[in-house]
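All protein chains of the complex are present and in place, except for one that has been dropped.
Going by the order they are written in, the chains are A and B; count residues from 1 in each one.
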Amino acid sequence: MPFARVTLLKGKSDEYIAAVSDGIHQALVDEYEVPLTDKFQAFHELEPGRLIFDRHYFGGPRSYDFIVIAITAGRPRETATRQAFYKRLVELLGQKPGVRKEDVMVVISTSERDEWSFSNGEAQMVAAA
Amino acid sequence: MPFARVTLLKGKSDEYIAAVSDGIHQALVDEYEVPLTDKFQAFHELEPGRLIFDRHYFGGPRSYDFIVIAITAGRPRETATRQAFYKRLVELLGQKPGVRKEDVMVVISTSERDEWSFSNGEAQMVAAA
Partner (left out) sequence: MPFARVTLLKGKSDEYIAAVSDGIHQALVDEYEVPLTDKFQAFHELEPGRLIFDRHYFGGPRSYDFIVIAITAGRPRETATRQAFYKRLVELLGQKPGVRKEDVMVVISTSERDEWSFSNGEAQMVAAA
């Protein structure tokens, strides 16, 4: 259900991207009530000067390893669930590939159940409701 | 009103992209109550390993032709309208350029009418209301 659009500066290895991908998904599974196989992500790697961020607003200091993780989720979660997800996320990304927690930004949007079609022209979340 | 952000793997021809563009827009016109000239789309073509998806979650099997179509719409639609749109979309994309229906994922978000400015620094949907 979640679709994660991840934006970072160009220059990371395939292994680094794969580790970020795994960390994001594992945090969703561990703390955001997401099934293991419900994994959909896009990574956008931008040229210098195309990812712009304040170094210190509400956290940081941010570095050139800054990552924005924009997640579209399929239903709301409790505030405590969201907080647990953020915490787990920086924990996992810190372990592998070693992203500093200061460099991780998340913004979640929530769509309705009938606003999703995973495949086959069907609204699976409605059929499944 | 809708803005469609389309994400797929790199390697498709200009003709393929144009056909996907046309199919998405035609499905919006046919089944989502969108005017013919209300066409705004961005295509993001990603390198291998930058578009990550489960092959079988809620559909599939997905292939490397997998496409994520993220649509921001200007007002909610009925569930039946959404379902008709998904169905029409895979029908049209299947005809041209020949995308398998298993490879089409859609997620819709809905913004308020005053959250849109199409041009000229004006909120046209409010003025028009």
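In this text, a residue touches a chain if its C-beta (ideal position, glycine included) is under 8 Å from a C-beta of that chain, and two chains touch if they have at least 3 such contacts.
Please read these numbers as outputs of a predicted model, since none were measured by experiment.
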item: Full-complex contact with the absent chain, from B:30, B:45 or B:65; value: B:45
item: Among A:12, A:82, A:96 or A:113, the residue in touch with the chain that has been omitted; value: A:82
item: Chain not shown: contacting residue from A:38, A:91 or A:112; value: A:91
item: Contact footprint on chain A, counting only the chain that is left out; value: 7, 44, 46-47, 49-54, 56-60, 62, 68, 70, 76, 79, 82-83, 86-91, 101-110
item: Interface with the undisplayed chain - residues on chain B; value: 3, 5, 14, 17-18, 21, 35, 37-45, 72, 109, 111-112, 114-124, 126
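In this section, only the chains that are shown with their structure count from here on.
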item: Averaged-CA centre spacing for the pair chain B and chain A, given as whole angstrom; value: 21
